[in-house]
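Removed from the display is one protein chain of the complex; every other protein chain stays in position.
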């Protein structure tokens, strides 16, 4: 850790004023916004189509520490190297950026430990049980959750558990869909640029939250690449009193530890190609 | 050029079915969409905040040939290498992708030559005269122009000169703004993730046009990262009869050759910081 | 025109997130519903001037109507126990239906109702 960071007289190293000058001069961003980013840590869960662009733009914006979690992609250590050296594509990345690449599978038994200490969690995953697990974990750890999803020509983006009375994922979707009603990108298809747009917007929501620019109102952004207009923003409900994760008397950490998320979501997903949709 | 491409029996090499399978199974995309992309050539003018993400996603989608034009960034040959090897971040790029990196400055005297032969032009530039030059050139070369722009927290995206009676840039903005009314990203600031979102959307519009998925209606998408809703889609006018670029009796190529674009846009831009805004 | 106001209501219905596949692969539909419908949400009997109990057309009726008349296949991917299946979000004029009374919301002329299937891919 650079000793200059956090010093009251020079809250940022001098070279950062040049590196981040174009965003620091923005209204409402400023030196404080940059200092906030440099001190922030963000966990990006899933390093596929959503996670990669999110990582790039979080790194380029000057976030101090990024955790990359993906047990399917053991090459995330390459990704780490790539982001650190990706100077041409997304600007000069701060050499003080700390990247933790974690290839353990996140589960009910380790989520609270693995994700503790991050200020923010990005859900860039591709399956229902992990989405519930991450939401419950974010609530228990008292961090916002920036959730992105994409399929075919469609994308969805929502910040859960943020702002005054913002809902969690379970508040909106208390009952998971049946595994037979859920398709994967492999089965249903996906256009890469759609994941790029949503992943990028996840990074942007994260930057807004960390710099104090987010208005905290619960909305979901839905996107379809072929519709006119392609984007629609939906006003969401507040959190539910009776929500087992974030409501009154919720179990918090015990909920995470005691839930079998695969079971809760109806067991293992059937082989889609063999069920005929 | 791989001899298999374009063969009537095997329009794509077998490995492409695996590489692009997730987009080829999309409704309306299919084998034909992939073949169209593999035969298409796209010129990306400007390799900064908009151009880089656009390039990545065009390359990853399987566009056959990409021209990168940027005289300010001589390191675009590095970028070329990077895109070709950027397997982890945007999927496996086709080794048959041809990338032309051009570091000559695009001007009225060479635009028609440099940009001839491309099916589509992406305007990822950062100044007014080049935007008029690219629009006039796209009209003269009969290609659509996918125009992106970003500043501060704002972004704009528009496809010009496309579809039945789609307007060109001059149809919408017949008179350029005074140089003193125009700021640059250096002066006004820019959030990197905003250019990422717009550049990504430019790639997506290009892919829609090349695969026949674009509805051809003239709209502009405007974006502000801090507004709710952040996106707004505007219905634009048809092309103007009297437009000097695309109207009845327009000069076409002669217009490009005979225009001093810097002069047309009011001369060189004053030093913004010294004029007090 | 004026006389029709009381007897029917025309709304826009959109499907998103894959649900459009169940509805002729068409995302946007314009529907005209009777203003008064049976309280049991039966969509096949014409609403006549009999003494049957009626209620104003609401979202619950709309869900029944869509299932009975517009759905082309696999009703279980849309409807379950008289409401939408888990994982579908309903929006009334771009607002989460929970803020509008859910199934009890009475549809008004020109309303836009959107059914979105939540996505899970990444």
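A few points about this structure:
Letters are used for the chains, namely A, B and C, taken in the order the chains are written, and counting of residues starts over at 1 for each.
Here, a residue touches a chain if its C-beta (ideal position, glycine included) is under 8 Å from a C-beta of that chain, and two chains touch if they have at least 3 such contacts.
Predicted model only: the values in this text are computed from it and were never measured.
Of the candidate positions B:28, B:117, B:177 or B:267, contact with the unshown chain belongs to B:177.
Between the chain not shown and the residues B:12, B:149, B:168 or B:204, the one that touches is B:149. Residues touching the missing chain, restricted to chain B, are 46, 48-51, 123-128, 131, 148-152, 154-156, 172-178, 181-185, 188, 190, 195, 220, 222, 224, 227, 232-237, 277 (touch as defined at the top).
Here, only the chains that are shown with their structure count from here on.
Annotation: 29 Å between the Cα-based centres of chain A and chain B. Inter-chain spacing, taken between the CA centroids of chain A and chain C, is 33 Å.
Between the Cα centres of chain B and chain C there is a gap of 41 Å.
Residue positions 27 of chain B are each in touch with at least two other chains.
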